[in-house]
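A single protein chain has been omitted; all remaining protein chains appear in their positions.
We call the chains A, B and C, going by the order they appear; numbering starts again at 1 in every chain.
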Amino acid sequence: MILKLLRQATPYWFLLPGLFILGTLLSVPLYKVIEYSLYDNVIIEPDPTFVGLQNYADMLGDSGYWSALFNTAVFTIGSVVGHLLVGTILAMLVNADIHPKARTVFRSLLILPWIFTAVVVALNWQLLLNPFGVVNYALQSIGLVSEPLDWLGDPDLAMWSLLIISTWRGYPFIMVSFLSGLQSIPSELYEAADIDGANFFHKFWHVTVPQLKPVIYGVALLDLIWTFQLFPLVWLTTGGGPGRSTEVLSTLTYRLAFVDFEFSRASTAAVTILGISAIFTMLYLINESRNRT
Amino acid sequence: MSGQISRVVVSPKKPWLREATRVRITRVSLYLALILAVVVITFPVLWMLSVSFKPTTDTFSLPPQLIPENFQLDGYIKVLQNETFRTFIINSYLIGLAVTFLSLIIGTLAAFAFSRYRFFGDQAAKLFVIATQMVPTITLLIPFFGVIVWLRLYDTHLGLIVTYLTFGLPYAIIMMNAYLNTIPKDFDEAAIIDGCSPFRVLFSVLLPMATPGLISTAVYTFLLSWNEFLFALALTRSTEMRTVPVGISMLVGEFGLKWDEMMAFSVIGSVPVLLLFMFVQRYVVSGLSAGGVKG
Amino acid sequence: MSNIAIRNLVKRYGAIQVLHGIDIDMQPGQFTVLVGPSGCGKSTTLRMIAGLESVSSGEIIIGDRVVNDLRPKDRGIAMVFQNYALYPAKTVYQNMAFSLKLARVPADEIDKRVRDVADILELHELLERKPGALSGGQRQRVAMGRAIVRNPEVFLFDEPLSNLDAKLRGQMRAEIKLLHQRLKNTIVYVTHDQVEAMTLADQIVVMRGGVIEQQGTPDEIFHDPANEFVAGFMGSPPMNIADAVVDKGGIRMGESVLACQIPSGVAEGDSLRFGMRPDDIHLCDGSVVPGVRSRVIVDLVEQLGTEKLVHFKLDGVPVIGKADGRAVIQAGDSVEMAFDTEQAFFFNPDNGGRIR
Partner (left out) sequence: MKPKMKGLVASVLLALGSSQAHAATQIEWLQWFAAEQNADFYDTIVEEFEAANPDITVKLVTQPFGKVRESIVTNRAIGVGSDVLGLNMPWTSEFLDMKILEPLDEYLARDDKGFEVDRLVQAPIGKINGSTWMVPLNAFPFVMHVNRGLLQKAGFDKAPENWEELKSMAIAISALEDGTSGIGMPFSSQPPANGPILTFLPLLYTAGGRIVDGIEPDFDNPDVVKTLTFLQELNAAGALAPGAASRTGGVDLEEFIAGRTGFLISPAVHARAIVARNPELEYELVRVPVLNKEAYRVHGWELGMAADSKHKEEAWKFISFLMSGDVNGRMAAAASALPGNLDALGEDSGEDPIFTAQRNILENDESVEELRQAPKTVASWSVMTEEIQSMLAGDQTPQQAASRVQARWLELLN
């Protein structure tokens, strides 16, 4: 009987180290953030006042919040689609049957966007996209544009520029994850598809995607959650501007916390990010458990 | 026989190219696509390299120079001669490798539990793991900082290691869980019959098959700690404890930016990462490559 | 070598019960085959013996120990899987040596045993290869070798031949039988193929829906089935079974009446199920054939070589009979078939039970 109980405890032992680390270090901060959102003047005052849901009411009445939410949706969906699209295509390409040395070189070169810290990425793109930068110079030389475009300063272009930068920066993560996933697909499936007369796209849709599904869902979920609150890249590239045209929830949160020193309102915004992310996650878990049974 | 089965008629169309030619064309177009992708994608990196090799004045010259006219190594010399920068690079690698190693072990253990066992609270545990990623780190910074100080880990390498562990673990768990799920349970059972403890099943039998998953997790966790700036700055105060991103940010001053040094520093710091990746990616090959099971 | 006893074994997954209390006895050295359609609980039973599934209630005894709470490695068993489950990263040698290494057997002993087994299975050429470089039959042999090196009390086989082609399957079947004669271990073998069951088993356990339908020697199972299910499941082509009504001096199906010995306990006018194996329905082609004759129109003839299967209808009911391989017969012929009703079986139409 004791043996049996011990054996039933097995999975908990395996989980213990991970949950212990996450639990000790993050459960208090997570709780604190939620608590802060119910108070006024936290951090800056020793005795903050409890205000209940007032911060939430204020935030929901703030048009700045809603426009940030809208921008976040655009940025997140655009980025995740970009990451998935470019990441998948490149994962397929570098997984193709080419010379192994060439494959190593291609794979390594294609993760380059990932290995530089966000400050450098942001500053470098500012140089590239500057009105006198090399991108405008190239576009003018080949006659695509007549006047230099202010990629990061024109409200109509800034979000698109940001999406390009975000895609550039984020696809290697997807590529590397999928590259690993692709290895678990038995080659027989492709052979069978070949015999059935499938072309490249058929094979992609009917073999690769279904087989990769567990990896795709997990990775896409995390990418979604991270992009949803992606901060350094946006903040360091456009700072939410021009105006507030690229202001997303994470930059709004930062602005509230460290520009305005309104930690309560920042926490409130953060909790809404938590809530929305939790919905994505629930959907993922429901889908996962449905697939399992 | 009652009904008539309609036959799929495959028209014996004559292939317009010989098979060998077709294969060659596919291969060439594959290479062309890859080269095109690499050129487009690495262009910004080339520009960084270019900036690192020229005086800052030329960075802003018109027309832009991709190939430096006044080629110089000043940035590199300054960075290499700077003892502090070397400390930053060593710290970054130490912390990155420690985080990678620990995430792989701890993350894989948890992933194994999620992948191979149904137990009370498994969905809740998974939700918690992912939930830790849902709050913007900026807002977590202050309370997290408090916890680190309380644990007496402020201004230590260990403090940064556990910090990045908390950021990296969820991906490690999710990725390894998904990867382990692709390995048939027959292997576990065979190993159990062979006398493996669950621990042994995981480490001797499943992990060798999961190398690709391990590598993408390793790459992710390493780069996470390699690139992180916010906590690296907040949780350390001594120069000896700091990492490359903090060092780079120091070059962004109140009154200007040391472009050549910054780019040189980024390049120097990143070259070993690239070599490391080149080395490990050879193992991103099919772990299940035929033979383990008959599908 | 151990006996295995299973006592009132029950398996539940939540509210769903998949094994409803089964009892099996296996003698030391006996070759027992669990057979039945998919979902009958045979694999679950095997996996419970192996310790891969927990026991909901009941007992499993190997030797003289109740093994319910023992870990698989402590049960003195070895198992061969349907998918072989060879460790792809290890060589054949390492695959076979793995369990011994885990049991801390000294290295020279391991080497000796692996090489001995490799000799038995003719694997020595392949020892340094990885599973990816083996053919299907070779993988199957390595999987068996991995089990044999452990020299277990009990071998468990989970549909080991189902992934092989027909020819290889026949060959491996013989190898397993020879191996058993040589090693004399107790074997529990799960299959859905009744030919494997008949050829390999000392004892067959026929299962359906989580209960045992019949347990006995192949002869008993084939010639004295306990019920309609067992009768229908064992034998190829399957037994012809149809609804019938007891008539004077025989049974009546539709308009046709077959004279036969009516079992005691049924009265004229009772409904029952009437069954005859194709082997007992034979073409009348001049030679002396026992049985009641009936003229039928042939629907289809299947040439098997030494014999032919003759498909026809008896008052609308499809029936399979047999003819000699050299008999001249084709679809559309009107022929006389002889029904050896001495060999007929009668079943209760309500519960399928045998009426003797």
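Operating definition for what follows: a residue touches a chain if its C-beta (ideal position, glycine included) is under 8 Å from a C-beta of that chain, and two chains touch if they have at least 3 such contacts.
All values derive from a computational prediction rather than experimental measurement.
Note on the chain not shown: across the whole complex it touches A, B. The residue from A:L60, A:L144, A:V209 or A:V259 that touches the chain not shown here is A:V259. Of the options B:L30, B:L233 or B:M278, the residue whose C-beta touches the omitted chain is B:L233. Checked against the full complex, the one of A:L236, A:L249 or A:A269 touching the unshown chain is A:L236. As for the chain not pictured, it touches chain B at residues 55-62, 83-84, 86-87, 90, 141-142, 145-146, 149, 154, 233-234, 237-240, 246, 249-257, 259. For chain A, the residues touching the chain absent from view are 43-44, 122, 126, 129-132, 148, 150-155, 158, 235-244, 255, 258-261.
By our rule, only the chains that are shown with their structure count from here on.
Counted by C-beta pairs in contact, the busier of B-C and A-B is A-B.
Chain centre most remote from that of chain A: C (centre = mean of CA atoms).
Distance between chain centres (mean CA atoms), chain B to chain C: 52 Å.
Chain geometry summary: the mean Cα position of chain A and that of chain B are 14 Å apart.
Shown for chain B are the residues that touch two or more other chains, namely 287-290, 295.
In chain C, no residue reaches two or more other chains under the touch definition.
Residue ranges on chain A touching chain B, taken from their complex, read 8, 10-12, 14-15, 17-19, 21-26, 28-30, 32-33, 36, 43, 90, 93-94, 96, 98, 100, 102, 104-120, 123-125, 127-128, 132-134, 137, 168, 173, 176-177, 179-181, 183-184, 186-188, 211, 214-215, 217-219, 221-222, 225-226, 229, 231-232, 249-250, 253-254, 257-258, 263, 266-267, 269-271, 273-274, 277-278, 281-282, 284-285, 289. Interface residues of chain B facing chain C in the complex, by the touch rule stated above, are 184, 186-187, 189-196, 200, 204-205, 208-209, 287-295.
Of all residues in chain B, only 27, 30-31, 33-34, 37-38, 41-42, 44-45, 47-48, 51, 59-60, 62-64, 66, 105-107, 109-110, 112-114, 116-117, 119, 122-123, 125-140, 142-144, 146-148, 151, 162-163, 165-166, 169-171, 173-175, 177-179, 181-183, 198, 212-213, 215-216, 219-220, 223, 226-227, 229-230, 244-245, 248-249, 252, 257, 262-263, 266, 270, 273-274, 277-278, 281-282, 284-290, 295 touch chain A in the complex they form.
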